[in-house]
Every structure is written in structure tokens, then in C-alpha cells.
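First, the structure itself, so that you have it in front of you.
As you look at this complex, bear in mind that one protein chain is not there, while each of the others sits in place.
Right, subunit A next:
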């Protein structure tokens, strides 16, 4: 399983090959109940406490389709500019793996509920149209715990333990057509597509869409073709890439790996691959079998879904604003430059800034915290900005504390430290860490006097009108006050006393 792959430098890949991408994204819906039974869907429940005869596949149990899941599927399809099927069926996808106790997954095969759509994806100001092949309904699988062996993985395990709480939770699988013509931007287009898709899903309110909790999971198909050939090469499918950053890295890695194999006269094996977040490589999974091997057939226990055009139009009326228009509108509202907007979108912070502004934060402050502070921290810890554990409400509250003079930017950063460490709300952290700015004028005056006494030569310079020298005294006071003073007020006091 070790990575002994030859990786070709990225620029050399581009000189010789055209990359083609295909993305399959699974969205776990946030319905109250599962796709085919009335079991609850909450995250983190005790094992096997959200199960019933239907989702356990017990003999004689019959499925019943969740109306809200179908509505969510149609709304996702409409938001992706898809056609909505007039009539479609569920199908059984047969396979042997204990994550589905029925030995089949109820899915859709050749009759997806939504098909032939598109989403325009922006990368560095350039728009790429991603064609959507289909969006179909299916059910999630159980979770396996592999016991024994050293790795916690399937290989080498002695046995496995299965929790079926997740089995049967509604999933929508969204599949793109092959995306070409991206060149060097292929990794960024893949990332931007998943980011924008997530924003859309969140705006629709159909899923929590948290990649760290597996609500949104991306499979990345990649192939290379000789430059200018216009053909599609053999693809690999890298499964369950679970952050925006990883999507970008996985595409880049596979491009470099494919080029290494092709360049040495080899050929790509059509297979699934596993992404390893820690090492940033993919390793071989299972060889891809023909679709026929799943022996799909129409699900006999469910009747077809035939959304009336009236119903579809009712659902269309519930769609949120088109993302491109919304972006233009908010850019104007916020007064962001094109560059600021591009950076915000590129960092995956558009929705976060929007929510922060909605919570009362000035737009530029929201941008500053998310793009300066949070993006850096996300980058340091290798997580996505949305998964840091700091919410738009937190950021808005911190900025409100700054605006009312209780915090300065330096102290605000310490509040973010506390938020990341899970120490509670911003107000709790200010209290427990003792971060509030000291507004006690007596204490401030004393500290200023002390600084003047300790630095007589600096004080003389200021008396002589060299106000630039005040910085040294302000610094001394801030140090004395452990940063918990309003620097502007300290400056005023220094200049007053030395006038």
C-alpha cells in the first residue's frame, strides 16, 4: 500500500496531457426520517438505536418513500438546471457487503429523477460550465468498524462491527459529465465545483452539507488524454474525498500519477482509489467492475415516482436566488472589490461572510476575520474553513465586542484561539480568559505614569513634540496591561500627560 508512484511535475503534466474530470457528489439529506422508513436520522446516536425492520432488511419489511426526500431531490435537480423526470423508478443495486443488510442498496439506475443540467463554476474570474449528467435518489449505508490488525482498515482486520443507524438515510448522488478544457485549472475547478455545490445545497436547506461529518462526500474521477487529442483517457475514481482542499489535492496528485504511468509507456488501470489525507496520496482500491455486475433491476416493492408538472413548478417557486446573481448582488451590497470577492469565494468563505454579515457584522470586518484569521488557521490545521468550529455568529459577536470597545484585534484573536479550543461562546471565553479591555481609567493612568517614569528620555522627546516616539510608551503600557487596553485611549493619555 505504500506510495512508490512516480509523480511527474505538474507543469510537465500540462505540457503533454489534457485532464478530464468527473465528479460524483453524495449529499446526505437532513430529513427527519430515513428514505424508506420512519427511523430518525440524527448524527451521533448510540449504535443501532435508529433502526427498524425495514432499514435492517428483515424479511417481510416493506419500504415507503419519504415525500420530503423526493421534494429535496427535485429541488436540487431544479437548482442544477436539470430536467425532472415525468416518471422514474427505484432500482436495486445488488452487492455483497455488510454495510447494507439487505444485500442491495435501493437506488435509481437508468431512470434518475433529475438529469441534463449544469452549474457555472467560477475560478479566478473565469467561468467553467459543468454539465450535470444526473441526480438520483438512493440510501446511505451503515458504518463499519474494523477490529483487529494494526491499521483499523479492512485489510488485516479480524472482524467488523456494523452500526445501521446511517443505513437508509436519504442520499442524492449528483454526477457530472466529463469536464474538459480546464488545463492547469483542473484541480481548482474540481474544488470550486464542490464548494459551489455545497453553497447551493446549504441555500436550499436540504442538508447540513458538512464534509467533516460526511453529509457531503465527493468521488473524483480523473483521466488524462494526450494534449490536443480530444479523446478521453482511462479514468480512476478516488473515493470519499472529504474536504474541499483534498478535492483539489487529489486531482493534482492523480494528474501527476497518471502522467508518471503514461509517460513510462504504462496504461491506467480503471479502478477505485483511496485518498489518504495525512500523506496526500491515493492508493489502489478495487478494480472497477462493469455496471452490469450489480444486476440492477426495478425495485418491486416501490411504485414509480411521477412528479406532476404542477408539483415541480410549486417546488421551483421555492428555489433560492441563483448563486451567480446572488454573488453580484451581495458584492455590491458589501462594497467588495472584484479581487476581494474572488478571494472570498476562492477561500470557500462566501457563505460564511454572508451569514456573518446577516448576524450584524460589518462586511469588511467579516471578510477580514474569515480571510485573514480563519483561512490562515484552516490552512495551518489542514481543515476547511467551514469546519474549523467557529461559526458566523461567533465572528459577528467577536466583532461586536471589538466595536463596543471591549476587545481589540489582538484580544479578539485570543478569543478565536479559545473558540477553536472549544472553550465556549465568545463571551464565556472573554470572561474565563480575562480578556476584556481594562476600561478602568485609574489603572490606565497608573500604567501610563509608570511608563513615563521608566522612560524619561522618550517622555522628553514627546514633550518636544516628537509624537512618533509615543509608540514606545504605548507599547510599554500595553505590555504592562497584558494587551488588555485600548491602544488609542493609551495614546491619548500619553499625549495629554506630556503636552
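We take it that a residue touches a chain if its C-beta (ideal position, glycine included) is under 8 Å from a C-beta of that chain, and two chains touch if they have at least 3 such contacts; residues count from 1.
Definition applied: contacts and distances are computed from a predicted model.
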Legend entry - Omitted chain, identified by the protein name its UniProt record gives, among "Cobalt transport protein", "Aspartyl/glutamyl-tRNA(Asn/Gln) amidotransferase subunit C", "Cytochrome d ubiquinol oxidase subunit II" or "Sugar ABC transporter permease": "Aspartyl/glutamyl-tRNA(Asn/Gln) amidotransferase subunit C"
Legend entry - Residue among A:15, A:269 or A:306 touching the omitted chain: A:306
Inset, instruction - Can you work out which residue in A:164, A:193 or A:275 touches the chain that's missing from view? - result: A:164
Inset, instruction - Based on the whole complex, identify which of A:68, A:232, A:420 or A:495 touches the chain you can't see. - result: A:68
Legend entry - Residues of subunit A in contact with the chain not shown: 31-33, 37-40, 46-53, 55-56, 58, 64-70, 87, 89, 94-99, 101, 105, 141, 144-147, 154, 157-164, 239, 272, 285-286, 293, 295, 298, 300, 302-307
